[in-house]
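Omission of a single protein chain aside, the complex is shown with its protein chains in their original locations.
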């Protein structure tokens, strides 16, 4: 799409694509950025960041439906708990075992933790998970600042070599400068096309995840406090976009149907 | 107005307007900015941001009158509730059904929620609405930083092509450079004339909206706590510019007239 | 003073002052900055910001004496209230009617609001006043960032025109570049000499105002809680520079004299 | 030391030191920076900032010993208060009269303020003192950003004059540019060698001072609450570097010896 337009507009302007290909420029920018990153960060986190870069090509799995489903499920649990007690949620807990956060919360709910304790523990889980997940995003953001710096370093190296060689022939200045500027170009493109978008995507993903965690911890702590389902629905809906608010009456028909 | 002056001062300086028109430059800047933005953000939010850009031409609907009216309405409700109980506000609730925030709050008020619960729920609504609304503003702000970067990328691409072609004819340097600089020009103008003002306008609009939400949630929670109307007026007025503070006595005449 | 030195050092360096005068450059920078600002902000606030710019020439009315007087007045009121009850402050309230903040607080004090309620309401007044007042300061700060950008835009426009016209006569490059650079010069000077100092001055003024508001709300809420005057003095003094702390014993002599 | 190395490396590179001396450049940078600062800030604060600049040559009086002494003194007072009541600290209060903060706190302690009240008042003193002290540091930091801008302004002025004069003799470009660049050089050196280090030094000094204030207010409020000295020691030590923690037993020997 837009990316094609961008490349297309380059192709239109010149026939000599080869001048934009420079292996040593690429090595200098990528190598320098990686070297600087590995020197300043744990290797394990850098690996996570590099893997996170692939995320910009992926489709994001968690949309508004997921949030709506979570809310619906918790309200339904509220009705079950109202009728048959929290113990009746045991079967539900088994269904969500694949979901770390939800099953950790359900376990506490079934062990009769108070609402405040569930809220405190799940807040810790949500906060530390968010902090851990933001480390690779922040590393990518750092790489987005480092890459143009190494682009500039490469251009300076190229300029110094060129100026030193130039001797008495100013006609060489053009092509030499063209090669030197390639490194700056690579640095800025890498930053703006890969590192910064990937950092943004990861940040956005984990912010939505954290929002979901807050929604669930709010819901589970209300279940533990045995709030009535309508109260739970109003509280949960207060977090949602009016357009996707949950309607207990429709849900009742399904549940009672 | 000022925008005309700006264009006028360009027209004065040259007759050759064509040198400022470069389709490939425009494609490179706009395409690159969009590509980078779509890579880093959910498509749905980018679309909202692009639609939000139109807002810089729109007139802002919510002025100081709206705030003053909201305050007046809530104080009037205070008198109604004092005389005939909260249940008497049922008719009023129907009148505000078009307003998501107010009708959500009224519903809770009529369901006998306590002031604290109304405050907690409406605070969630106001906070999450603000966060959701700021996403497009932040995307536009990001585009305001991305556009000049792609302007620079385009200029680098233009420079490299030009320097490579230049060969032995330095006289070509002038016009070639002129074309290359166009991309930088486009990037900076797009950022300063479109993306950043649009981001500012959206930010300002949603901050005022949030302020209105705080005003209303404060008022409704006082209604739920059955505060007396003069107390409500003093509390509400404490949020308003002294010049538009609400005067209960004038209001009384209207209400009692 | 220093401003004269700055201009003087320019006058020393050249006789040809005319090269620094360029109406189209000025129009481009000022027009562009205004256009971008009006697009992104409510016109009403921009007008306030432009009026606020004049403040850099004004003398600041609120010095340390004002704060000291406020503290003294509140302590004196403490003695009056201790002897004859809060009702005795009625006459004092009339004297401060010109001062929105103080008279709003006094009114609540005389209506028997509790200390906590006075604190809550006056905190709202102080916070919202500060936020409202900072809007023009922030607009000016934004203009301080926008002006150099339009300076750069103007220089790019000038460069492109010049490079395009240059044709085969490199001797023209000098004067053409001189004119183009004027726009950058104007942008940076406008930012550093007008917009940023004005933003700083407004920020500082409203921060001092807010500090005064905090001082007064602290004092009035202690009066409402019927604290003894020595307690009030210690509390108030804890906000003041040791050099201007208020001494109750000197004050007593005046009051009792 | 390092400063000498820096100057030395310049001296090595050239014999013609005169080219680095330009009175009009210095006037332009210093004058412009001062003009911009005086326009944006109260003159009284700018004077404090300029006086604060001298601090970068001074030796900092408050080291770790001072903190350790303060802690020791408060623990000793704890023993005195345990044996003979707070009134026995009267003599100690006289000894610290030169120290505004400590004597303000001791006075409250001897007037039988509660621990919470002492903490609240001393926190106000510490916070407002810190805010007041940071004003000159922030002005210096602002000057560190303004000086390079005026360096750039000066260079632009120089460039415009030079380009305009250049006429048909490109050989003049070299020396003219050398003079113009001096202003940028002055701006950056002033910022990096004077304004920013001075701002850092002042910031650091007042942060340490604030830390000491927190230590003392914590100690005095524990004295007011009649905590036992070992408890006070553990609390105070929790603020100190393990290497300089205070050992009550050694202290006891001295005190009891």
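Each chain gets a letter, A, B, C and D, in the order it is written, and its residues are counted from 1.
Going forward, contacts are C-beta pairs under 8 Å (C-beta built on N, C-alpha and C of every residue); 3 or more make two chains touch, one makes a residue touch a chain.
Given the structure is predicted, the values throughout are model-derived calculations rather than measurements.
Engineer: Among A:69, A:84 or A:128, choose the residue that contacts the chain missing from this document, as touch is defined above.
Structural biologist: The one listed residue touching the chain not shown is A:128.
Engineer: Going by the contact rule already stated, which one of D:26, D:93, D:185 or D:209 would touch the omitted chain in the full complex?
Structural biologist: From the options D:26, D:93, D:185 or D:209, the contact with the absent chain belongs to D:185.
Engineer: Contact with the hidden chain only, please: which chain D residues?
Structural biologist: Touching the chain left out of view, chain D contributes residues 1-6, 8-10, 12-14, 16, 19-20, 56, 60, 171, 173-175, 177-178, 181-182, 184-185, 188-189, 191-193, 196-201, 204, 211, 230, 234-235, 237-242.
Engineer: With the missing chain put back, which residues of chain A would touch it? List them for me.
Structural biologist: On the side of chain A, residues 24-25, 27-28, 30-32, 34-42, 100, 104, 108, 111, 113, 120-122, 124-125, 128-129, 132, 142, 146, 149-150, 152-153, 156-161, 163-168 touch the unshown chain.
One rule holds in what follows: only the chains that are shown with their structure count from here on.
Engineer: Is the contact between copies chain A and chain B built from the same residues on both sides or from different ones, judged by whether over half of the numbers are shared?
Structural biologist: different
Engineer: Determine how many degrees of rotation, between 0 and 180 and to the nearest 5, align the Cα atoms of chain A with the equivalent atoms in chain C.
Structural biologist: The C-alpha superposition of chain A onto chain C needs 145 degrees.
Engineer: Would you mind pulling out the distance in Å between where the CA atoms of chain A average out and where those of chain D do?
Structural biologist: Chain centres of chain A and chain D, defined by C-alpha means, are spaced 40 Å apart.
Engineer: Can you check how far apart chain B and chain C are, centre to centre, with Cα atoms defining each centre and the answer in Å?
Structural biologist: Once rounded, the distance between the two centres reads 25 Å.
Engineer: Pairwise, which chains touch?
Structural biologist: Chain pairs that touch: A-B, B-C, C-D.
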